[in-house]
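This report concerns only the one structure given below.
With one protein chain held back, the other chains of the complex are shown just where they sit.
Coming up: chain A.
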Amino acid sequence: MTYLTEHLTFGPSTSSNENAGALPGPGSHLVISDCLASPATFTLYHLLQAAIGRRLPVIFIDIRGEGKKSLEAVLRRLGTAMPKSSEIFSYISPVSFPSTNVEAPEPCLFDEEGRHDLKPLYARIASRISDQDTLVILHGLSDIMSMGIPTQDVHRFVRAVDAAVRKASCILVTTLHADGLAEGSLTNDQVLLEKLLRSATAWWRVEELQSGRSGDVHGEISSHPLATNGNETSVPKSHPLQYRLEMNTVKVFAKGTGRGYL
């Protein structure tokens, strides 16, 4: 059980496996949006811990390029060792400039003539999806769009991955930025978010505090089930959970109870 399990569950935990409710059900699609001052990486760490704890295969597509070593170090801090086998933990870091590394070439988002091409990335993901209940994480969809790839193409790519994931009864998690969501401005990120929410089963919305950075509270998170038969925990935006990142864990608490009192 990790720091978010008791607050944001996707169903009851069983006595045999306490991480059972920490992950969405097979064939579901969880969208996570975040803000610059409150990145949602801590939610990914929670999902990764839950999947590794249940010995589920993981495909982590690091579009943002935060690095495998960093991920390994963070998971170790949180008390979980990253599986060594690439069959269980598959790390894909697409590049935007053709790599000269011939030993382990990563899929490139652009072809040699500079045109965007998401097919190699999709092919790599599809080739790794084999087992049931595989956790597929697309981390950083906004970064693809910021490099000039149109929203429609990114949405088409996500729909293709989603279809492959549903077909194999796996779990899809996508992250993107939604900085202007509170302001109501219509950016590419917001357009993609709206499109994704039409087919997603749940949405975790991570936002910063309106008052700016704080040492006690690092942000707020609300959960919005989107599927009609979903049994996810609902945390409305009006009463969000607050969290505080610490060196080796994350504290999640009700609004205004950061230090254990109102």
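Heads up, the rule we're going with is that a contact is a pair of C-beta atoms (placed from the backbone, for glycine too) under 8 Å apart; a residue touches a chain by one contact, two chains touch by 3 or more; residues count from 1.
Criterion: contacts and distances are computed from a predicted model.
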Tell me the UniProt protein name of the chain this structure doesn't show, selecting from "NCT transcriptional regulatory complex subunit A", "Elongator complex protein 4", "Proteasome subunit beta" or "Eukaryotic translation initiation factor 3 subunit L". "Elongator complex protein 4"
Pick from A:Pro105, A:Gly148 or A:Gly256: which residue touches the chain that isn't shown? A:Gly148
Contacts of chain A with the missing chain: which residues? 36, 39, 41-42, 45, 65-70, 72-74, 76-78, 93, 95-97, 99-100, 106, 110, 112-115, 142-143, 145-148, 150-151, 177, 179-180, 185-188, 211-216, 218, 245-250
